[in-house]
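With one protein chain removed, the remaining protein chains of the complex are shown where they sit.
By written order: A, B, C and D. Residues from 1 in each chain.
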Amino acid sequence: MTDQSIDARNDAVARNQWWDVWDQFKTHKGAVMGACFFIFIVLAVYVGPWIWSIDPTYIDVRARNQGPTWAHPFGTDQLGRDMLARMMAGGQTSISVGLTAMGLALFLGTLVGVLAGYFKRIDGILMRLTDLFLALPLLPLLLVMVMLFRQPLSASFGPETGIFILIVIAIGITSWMPTARIVRGDVLALKEREFVLAARSIGTRPGKMILRHVLPNVMSPIMVSATLGIATAIITESALSFLGLGFPPDFPTWGRLLFDATDFMQQHPQRVMWPGLAISLTVLSVNYMGDGLRDALDPRIRGL
Amino acid sequence: MPDGAQPVLDVRGLKTVFKIRGGEVHAVNDVSFDLKPGELLGVVGESGSGKSVTMMSLLGLLPSPPADVRGGTVTFDGQDLLKVDAETLRKTRGGKIGFVFQDPMTSLNPVYNVGMQIMEPLRKHMGMTKKQAAVRAKELLELVGIPDADQRLKDYPHQFSGGMRQRVMIAIALACDPKVLVADEPTTALDVTIQAQILELMKELQERLGMAVIWITHDLGVVAGIADRVVVMYGGQIVEQAPTRELFKNPQHPYTRALLKTVPRVSGGREERLEIIEGQPPILGASPTACPFRDRCDVAMDRCAHENPQRYDVGNNHDAACFYDARTGAPRDV
Amino acid sequence: MLTYTIRRLLTAIPTLIFISLIIFLLLDMAPGDPTAQLPLTIPPEVREQIRQSLGLGEPVHIRYLLWLKQMVWSEPVYYLSQSVDWISAPDEARLISWQTRAPVMDTILERLPQTLMVVGLAYVVGVLIALPIGIISAYKQYSVFDQAGTFVSMIGFSIPPFFSGVLMIILFTVMMPNDSFWWFPSIYDTTLVIDSWENFGKQVRQMVLPVMVLALQTTAQISRFMRASMLDNLNQDYVRTARAKGMTESVVVLKHVLRNSMIPVVTVIALGIPAIFGGAIITEQIFKVNGIGQLLIVSIQASDVPMVQTLTFIFAILIVFFNLIADILYGILDPRIRYD
Amino acid sequence: MFDDTKTATKLVEVNNLKMHFPIHTGLFRRHTGDVKAVDGVSFDIYEGETLGLVGESGCGKSTCGRAVLRLYDITDGSIVVDGDDIGDVPQKDLRTKRPTMQMVFQDPQASLNPRMTVQAIIQEPLDEHTSLSKAEKREKVLALMDQVGLNRKFSGRYPHAFSGGQRQRIGIARALALNPKFIVCDEPIAALDVSIQAQVVNLLEDLQREYGLTYLFISHDLSMVRHIATRVAVMYLGKIVELAPREELYAEPLHPYTKALLSAVPEPDPDLHDTMERTILTGDVPSPSNPPKGCNFCTRCPAVMDVCKQIEPEYREVMPGRFVACHHYNDVTTTAEQTAASEASDRQSLSNTNTKTN
Partner (left out) sequence: STAALADGHEGERGRDGQLNIIYWQAPSTLNPYLSGGTKEVESASLVLESLGRFTDTGELVPWLAADIPTVENGGVSEDLTSITWTLQDGVMWSDGTPLTANDAVFTWQYCTAEGGGCAQASYFDGVESVEAVDDQTIKITFDSPKPFPYTALVGAESPIIQAAQFADCLGAAAPTCVDANFGPIGTGPFVVTDFKANDVVQFSANENFRVDGQPAFETVLFKGGGDAASAARSVLETGEFDYAWNLQIDPTVLSDMESAGLGTVVTAFGTSVERLHLNQTNPSADLGDARATEAGGPHPFLTNQVIGQAMSMAIDRGLLVEIGYGAGGQATCNVLPAPAVYASTANDACLTQDVAGAIALLDEAGIVDSDGDGIREFEGTPLVVSYQTSTNAVRQDAQALIKQWWSEIGIQADLRNIDASVFFGGDPASPDTFQKFFADVEMYTNNFAGVDPEAYMANWSCSEWPSPESQWQGSNMQRFCDPAYDALIDELAATAGIEARAEIVKQMNDMLMQSYSIIPLVHRGGVSAHANTLGGVKISDWDSELWNIAEWYRVGE
């Protein structure tokens, strides 16, 4: 602990620790750039369509396979649909898949991890379950899941939402295990920390204990898993598209757009470039954000 | 203690700064001291007073960045260690100056057996063959009082207890017959009974090998027991320096005095209430322009707030950095 | 250590049986019909006959037990009997693929060499490149090299292989003149027999592109791990001790820090090995390295349930096995565990 | 002083307390042994007194302190706190008992949740056990902060913004929140700098005086224990080897281990230091999972006798108010009897039966 920190904040008003995290985060140039870019992408993708209001499904056959023009800054595809609009629509799906799949994986991972770490009795069984999932060959499982549930889900939620739910769930339930392991490890260590013992000596009930003492303190590994999870989910979705098991062909996602465009790589290089860049840069920015967050959430680095 | 002898190590005006987010930590400010051959110099001071940083600056062991040794000279063997080339510095480290660190649990490499770790400097600095080094390593382990040395050379650090690991660390530091041994709180992590063993061992070894030792600690009791001379650090500076007995008999700096009073004893009269030093240690945010102890000092005066006292000689090889003269009970006239 | 290993082996057995059950049931439930791929011109009665001939009539639990028996008993015994003459081949019919009507295991064994060669080599290359990158990046944290390494590995991590693969083909096969040294085949020839230096050269050349694509990903991931692990260890006290002993920087880093940093990394590397056997579905598809990955996807598409079940189960065994190896390696590298 | 407490009521009675942590090894993770962290400890604490518990690292002090508060499910023995036997009450029924007994921890950094404000930390026990309104709680927290000498202004800050001494004050305030009668202080000053230690100790003493608190003060700093404790218990390898009123213990330690321990404390007076008689122990503390046969201390004892390696010494009152477990203080007949008995019957059962001496 640098003594400086004591006095520097002597008169500061109650200061949420997230401000400190933010202060540290700000010093990581890559992370800040990553965050800016990520926000930019999210805005572009969600707010963009309000400004660039061409319908991504509108077909203008006369204008097909065009390069960038003022009318179509990103060019058009083989049906003359505007690539910029499709990139935005695709981004919405890809980013939502990334975020929700990651959210699901984190939820499951944290739940299992915390329960296993906290309650000794179910630790064994939950960790066996985790091992089991780790030992399951995931890609085949993913493929089988998609095969199994694609129809029922599209039937009940419509093809897009159905597949969305399916892919999110598929990615989510096949990627929670590392988080669970890390969280469990942390919870086990936390349980030995004196403040948990202190809470126990006060008589804090298990539920409160988890919410108040355990969860907030495993936030940092969770946040880091989160950023990596977004990236992996986006990539997994695109791989599924490649194998023909992702979203239907008429439903743009970045992975799908990239895959569709690889055939045209020589003729219309811009068509691979946009989705390729979007995926890579998003993943990159998210990774940098993760790096920055890891540093910012680490009290040792934050200099507490 | 051979008084006027040529010092083996002479540190003048050492200054070390850490660059941290949004500023600097001036951890060591203008520190000067010397070490005579065969002498055991105790360094005391509270946590964060710059003891470790001072010693690590001598041998360039601080990670840089963030550390930056800004100035001063460290004369050893006729050379300024702050200026010599990397190779000479490496030869000095381990070869001529041994180092023992505070935490015996983490200071040994867990994946190599201790034999290898002791032999490493032997082969590097003394050019020994593997066989010779092994023989010497065994001698060293025996020297620091580890029984069954032959066998234990093959053991890994985790198979040793804390006290034994610290002995291994000492063995490593002594491996190349260094002229100077720097021990940075080698017993702080240990129990009193083990600490007593190590202190005993150190005293014996020092007498036997005749090397100069710098012993960092924040336990005044330890210093009283083994040091010839004591340096007291506070806020990145040396505030007092004196031969041991002189210091305990006749503490000059108000910090030293307060420190001696706060410590309860196992023997002698029991105080009804402990003395305390009010306030907090200083922030080392900038190069000091005032006395670092002024806020907690009971004899502080106006002057202390805008002038940093020099170390004034008070005779008996004793100096203290205070404007107040404890002997006369009046401000120093400088 | 030994009891630990045996204990792990023993717990692996119920895990595997449970996994096999899950795999079997999941795939059995999967929709899709082995005749769905057949042309529409084939009439429904014929389709039904085909289904019957594939043994789809039995109840699930019977088929599961039969399959399990074939997996763990008949097939190994069959292979033993092929190599040792005093064991006779089992009486049961072998596990037959619905699509090829050939023994599943034979097909898998036929596919393994090319997968192992390409994916395995890519893994080795990837790891060999990754380790130095990770070490240097960590040692020179925040240097230009580190930043560039981070950037490149993240790019490697974020570019799907179906994109980088096609890009490579266009660069090195299409755009490159045919007689250039830098021209590499885009189609992997699985029939090539290495019986001469020339064919060896061919083999090397045809492995270049897929290996590059795959190695990029491995490098990206392992170098991140290596870097993180090195960073963890560079701040440890024993590093300062080594420096204080007067060791040169190379000894400090390559001997003291590296060995410690390798402990977690080695296990990560070991855990990545089952994936080699799993093949690289997308890369194999792009370069037509018809290995295990391609077999899996083709079988999935053809609803060849026995093939998919077997492949999946083999992966599961490999994953469990290499988990074990990783744990043992951990013990070997880390004396604290070895002497437990 | 000793007589004062003698007449006072016993707030805590610990009898033959055992806390063993099982070790599982082998192929089937069978229970193959125990870490005998606390192995048959008995003591009483009188209302308003401070019982010091000293010993080397790993000897079981913390485990003992935690076991007394039933933070562990103990292996054996009985614990009576304020009249209730809590030795085998299930954890969830203990909740109502918790307010009477609290704990202050060793590491002021580790014992405070870094993600909670000071207000939230001190308020937590109130949330759990009282139904005060928000405003009342807040008032109470501020009052507590005043009591422990923390500036009220800091209530919204996080622990990392405090110095070690201040953090320990937060921990003390939390322990005080429910007006406990009994506080276990588990090395509350070990992690603090010398100059800060005194502040905390003074605070603890002030609070004791003001509220009549009873402390179990765990420490390995013998000089600090001497300052604060009324009576002192010395632990070695899971057992109490000596328990005596402070003055007697420091003036005339009976057990060889106590003697060695006291002599090992560095004396910050060079004159005294040089004249002191020193007993330097050799060797290390044996592992609590595999304690030696006979007396636990026999492997390092400078005054070891043959009998020590065979028979575990009885823990008994050898002088009024002074308990010790050492064969040197057994009269010859007892020793002979025990030798004979041990050959005939199980050593363990014998040693367990003779702990009740208070």
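The definition used in the following text is that contacts are C-beta pairs under 8 Å (C-beta built on N, C-alpha and C of every residue); 3 or more make two chains touch, one makes a residue touch a chain.
Predicted, not measured: the structure shown is a model, and the values here were computed from it.
In the entire assembly, the chain absent from the figure touches the shown chains A, C.
Of C:90, C:120 or C:185, it is C:185 that touches the chain left out of the display. Considering C:169, C:234, C:257 or C:328, the position touching the chain not shown turns out to be C:169 (whole complex). One chain is missing from the display, and on subunit C it is touched by residues 31-33, 35-47, 49-54, 93, 96-97, 99-103, 106-107, 110-111, 166, 169, 173-174, 178, 185-187, 189-191, 284-288, 290, 294-295, 298, 301-303. Summarising the interface, subunit A meets the missing chain with residues 57-59, 61, 64-65, 78-79, 147, 150-151, 154-155, 159, 244, 248-250, 260, 262-264, 266-267.
Just so it is clear, only the chains that are shown with their structure count from here on.
Set against the C-alpha centre of subunit B, every other chain centre is closer than that of C. Here B-C and A-C are compared, and the pair linked by more C-beta contacts is A-C.
Averaged Cα coordinates give subunit A a centre that lies 49 Å from the centre of subunit D.
Subunit D has its Cα centroid 33 Å from the Cα centroid of subunit B.
Shared contact sites, meaning residues of subunit C that touch two or more other chains, are absent.
Looking at subunit D, residues 163 sit in touch with two or more other chains. Within the complex formed with subunit C, the subunit B residues making contact are 56, 59, 61, 63, 90-95, 98-99, 101, 103, 106-113, 120-121, 124-125, 156, 158-159, 169, 172-173. Within the complex formed with subunit A, the residues of subunit C that make contact are 15-16, 18-19, 22-23, 26-27, 29-32, 147, 150-151, 154-155, 157-160, 162-163, 166-167, 170, 174, 278, 281-282, 296-297, 300-301, 308, 311-312, 315-316, 319-320, 323.
Here subunit B touches subunit D in the complex through residues 46-47, 161, 163-164, 191-197, 199-200, 218-225, 244-245, 248-249, 258-260, 262-268, 270-271, 273-277, 280-281, going by the rule given at the top.
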